[in-house]
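A single protein chain has been omitted; all remaining protein chains appear in their positions.
All chains are identified by letter, namely A and B, in their written order; residue positions are counted from 1 within each chain.
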Amino acid sequence: MSSWRKYSIILLTLLILAPVFCNFSMVNAGEIPDEQKNWKWEPYGPRVDTYLMPIYLDYDAQLMAFKKGEIDTSFIQAARVDEVKDDPNIYLLSYQTFNLQFLGINTALYPWNYTAIRQAVAHLIDRDWIVREIYHGFGYPVDAPIPPAFGDWSNPNVTSYAYSKELAKKVLLDAGFTYDEAAGKWYDPSGREIPEFYVQVPPAEQAPWLYQEAQHIVEDANDIGLPLKVEAIEFQALVSQIYSRTFKSFILYLGWGRQPTLAYELFRTGGSWNFWGISDPELDEWLEKFYFTTDMDEAKQWLWKVQERIAEILPYIPIYMGRGNVGFRTDIAGVVLLQPLGGQSYLTILDVHHIGLPFGGSYREPLGSDPRTLNVFTAITGDELDVIGNILESLFIAHPDQVSDDLPWLAKSWTMEEIEINGSKATKITFYLFDNVTWHDGVKFTARDVAFTWDFIKEKKPTQQYAMVFEKMIKTEVVDDYTVAAYINGTSWTYLYDLNVLIVPEHIWGNETLLEEHGGWEKWDPSKVPHPTVEGLTCLIGTGPYIFAERKPGEYILLKWNYNYWRRHPGKSLSLTFTSTESLYAGDVLDVSATVQDYTGSPATNATVLVEILQDDSVVKSVSATHTGEGVYTASVDTGDLSGTYTVRVTASAEILGYTFTKSAEASLTVKPAYEKYLPHIIVVAVIIVIVVIVVALRRR
Amino acid sequence: MKGLGGYLLRRAADRVLVLIVALTLQFLLIRVMPYYILGIDPSFFFMNPNLTNEQRELIREQFGLNDPIPTQFVKYVLSLFTGNLGFSFYTRRPVVEELLERLPNTVILLGTSTVLTIIFGLAVGLVTAMKRGTKIDTGIVSVSVFLNSIPLFYLGLILLLFLSFYFRVFPTAGTISRPPPKEPLAYIADYMWHMALPLMTQLIINIGGYALFIRSLFITQLGEDYIITARAKGMAEHQIMFTHVLRNILPPIITTIALALPGIVSGAVITETIFSWYGVGRWLFEASLQLDYPVVQAVLFISVVLTIVSLYIADIVIAIVDPRVRLR
Partner (left out) sequence: MSLLKDRRLRTFLDFFKLLLKHRSGRIGLIMLTFFVFVAVFAPVISPHKPDEMGLADRFALPIWFKLLPQYSDLPENLELNIHAQDWLIGKSSQYIVASIEDGWLSLSPSVEGMKPREDYILLEHDIEYPYSPPKRFEIHIPYTVTVEGELGSYARIRVYLVDVDGRSYMLYDGRPIAYNKTVIDPPLRIDTRDIGLKLRLGFSPYDDVGEKIFSKKGVYRLRLEVRLFTVSNGTVTVRLGTVYFRIPGLVFGLLGTDNLGSDLFANLIYGTRVSLLVGILASVISVSIGLAVGVVAGYKGGFVDQTLMFLTDTLLFMPTIPLLIAISVFIGKNLYLTITLIALLSWMWFARNCRALVMSLRDRPFVEAVKAIGGSDIYIIYRHVIPQLTPIIYITLVLNIPGAILLEAALSFLNLGDPTVPSWGRMLYNARYSGAFFKMMWWWIVPPGLMITFLAMSFILIGQALDEIFNPKLKARR
């Protein structure tokens, strides 16, 4: 018994002393490295050799791995920022996202069908509280239908719904509703008692924050007597209810693209995203005008009108616009954020690298879920598209300095013309493509691939990439190898954006027997099918900076850099410097000493170095150099039979991670006839002889 | 031997009946309830608002949801027994393919832990039973009681935090390094290194309970009359233990082993979740959350069949070891 006491005392002492040992004082947070701060994006790359995507199904494990340095970057949830921001090995970047959280309402359902009820609930959402308490300040409360983040697309003068229980009550009373204070019950204008109605959210184990949020809104509603309730419903079931329009009302996120084209589908009668079931002829008219014009200013003007109406009838109630936080290890630079909002630019995957290692190395970015498929037309989750986005490319991308502008990518330029086909208005969009692009398997990328991809999408109507433009597309036209055009019914500024899809190779996706063999276009996963002709590749090939290399389900996906990338960084090559004499006399030995380094800066010891002497572009002499250690190669060239002006060319080729790099450098060489070497002597002798002769001659006289 | 044959036949009939009823229950719970009562439609998993109603109908057709319920049941059972476990709603990949990706991990982790638990549990139980009443016994029993009371997830998290995060001895997640070493031996070593923490957690939690169970089995037997007789005859203690007692407690031990076997396949949800172990248990848990019924049904089917088979094998073994049971 006494020993037990002894141990318990030790234990207690430890517990009391523990806080002394734990250090809770502020640790210096990781600073954004200067190289990152001053980074100017480059559309060339990729700088790293491998892009490793380890899978962490559990966010906690991902964060732990990030803090341990097993991965280079991680998305940081708002609630977890505190843990990361004091870590000296991590820096954080914050950006405004396009994600809008909203309360979507089934406007056909009693009592949600009363506009006043929707307006009252809009007044009952304490957006400030939600952003502060649940999202720890990382977001902006929004009550405008098109968030102000969209700049001049957003109408600032729409009806706003400030949080106020009094106003909520007032809205209802003004609309003819009555409130029985004693019983705490509301009656609609026809005298019917308002029954319980619901906000649906995924259950707490799937999205605790949404549940908590809904709880708070409901409590406020109950305070004024509105019998609003939270209904926890499994996410898939909720989605199924939303698609079948049998939902009640729900809180979820909407990812607006960089242009608010979604408005057309959201609010139009019968629009594919019009889950709320609104139908307003005037609104439809404005939306048509907004969508089917090529004049952006006009489009904006109509969208403003749309917003005014939407803010009145409130089919969906915006709540807040999220801010994203992404953390990097302090040895990472080259991250490109879109300005002024939107997150990481596509250019990040080209520019990102480790500080002190401008080229080479591995970038490790975690995936939060195991990609189900890497088929670009059926992939849905952000993680799946992330992987595919490193492999396939599109015609143009968002400009990193101004997200609403475009940066040409596979297409050099494009034109948009209004034409007339059979008496009706149509649009012709022509893309002029770069001609130096190849697929990972070496096949040339041409206009036919683009046309094929468009036709494929038009025909198959896949989950991803399908848009209105394909429904209206009349035909595609391959003008020449590097010019492709699409003819589309009607005119709309959005066509250009909708045509900008990820381009797939015709020689793979157009190979019907191959697709059939592996389950058809919808079922097959190209990353699991070996390439028909090139060994070591899969059918998941693109024109992008990375090649799909390896995958272990549940563990990781490994991408290798594309050696033949058409935008390969010019700096990513061997470095070669050599010294040799500029001029010498025939018969002398020319000593050449070359230093070869790979792109990471370490000496290349397995290189073959060839020294060639050229005259008028034809090789006169060639000698291969031998390695003398530390990447220095030397060669001696005999110049006995040369004379005149030559070029010395040193060519080094070395293999780095399976790719052969070649680099050459040149210098000029003048070989003088061997006798010139003795010319001074001869002259001296001659002069002496002349002098002697003159002297002798003079003496004689 | 006729007695044994008859007994085994009777048991077989029983087991098959149980299997059929269990399958029916599962069918009702997994196929009928979600679709017909709760309205979970697999076509909605396609997350595509562009789908037309005809396409939806086609998807339902593909999943066989348009047949009458009895037809569906027959098809369901037949397809299960022919190894056609269907396609996952969520990934749309064949369930078998996905299962095979995960099965090795689970079998290795839980197989090792089950075997080690049984070996160590038996050993510890035997020792404490033989030394019952001594300080060693009291010590081991107290430790076992304590270990048996710790929540598994708690122990797992603490181990992960300390051995992986603060003292970086073990990895944080996964079954192998990403990417793993290429040489086979190094690969195996890497795998073992990743398995260390989950295995440790499973063992610490399970051994205590199992040892207590074995100990109480032994001790119950030790009080029986035949032991007293044997002692009176002057048999050595270890002889008594190994000849008389072990023989008598074998049947319950075999039954517990038989019941542990299906777990080797169906996995351990919490351990796999905490240590990001790519196994079946976690898959089952996630599939249940995502209402991915083909997956749930496949895993449950396999574990039910395994339970029944292993229990039947246990029946056979017990019947051979202890002929008395045949009379029951």
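For the reader, a short list of remarks on this structure follows.
Rule of thumb we're sticking to: a contact is a pair of C-beta atoms (placed from the backbone, for glycine too) under 8 Å apart; a residue touches a chain by one contact, two chains touch by 3 or more.
Because the structure is a prediction, the values reported are computed rather than measured.
From the options A:D126, A:D525 or A:E612, the residue with contact to the chain not on display is A:D126. When the missing chain is restored to the complex, the residue among B:V95, B:L300 or B:I318 that touches it is B:L300. Residue B:L152 is the one among B:V77, B:L122, B:L152 or B:I257 that touches the chain missing from this view. Across the interface with the omitted chain, chain A contributes residues 18-20, 22, 24-25, 29, 60, 63-64, 67, 79-83, 85, 92, 94, 126, 128, 131-133, 136-140, 163-167, 203-205, 208, 211, 232, 234, 323, 325. Panel shows chain B; residues 14, 17-18, 21-22, 25-26, 29, 38, 132-133, 141, 145-146, 148-154, 157-158, 161, 165, 216, 219-220, 222-223, 237, 266, 269-270, 273, 284-285, 288-289, 291, 296, 300, 303-304, 307-308 of it touch the chain omitted from the view.
Convention: only the chains that are shown with their structure count from here on.
We define each chain's centre as the mean of its Cα atoms; on that basis chain A and chain B are separated by 43 Å. Here chain B touches chain A in the complex through residues 38-41, 44-50, 90-93, 98, 101-102, 160, 164-165, 168, 171-176, 178-180, 273-274, 276, 278, 282, 289-291, going by the rule given at the top. Partner chain B is touched in their complex by these residues of chain A: 52, 54-58, 61-62, 64-65, 67-68, 70, 205-206, 234-237, 239-241, 243-244, 246, 272-273, 372-373, 378, 380, 461, 463, 466, 523, 525, 550, 552-556, 558.
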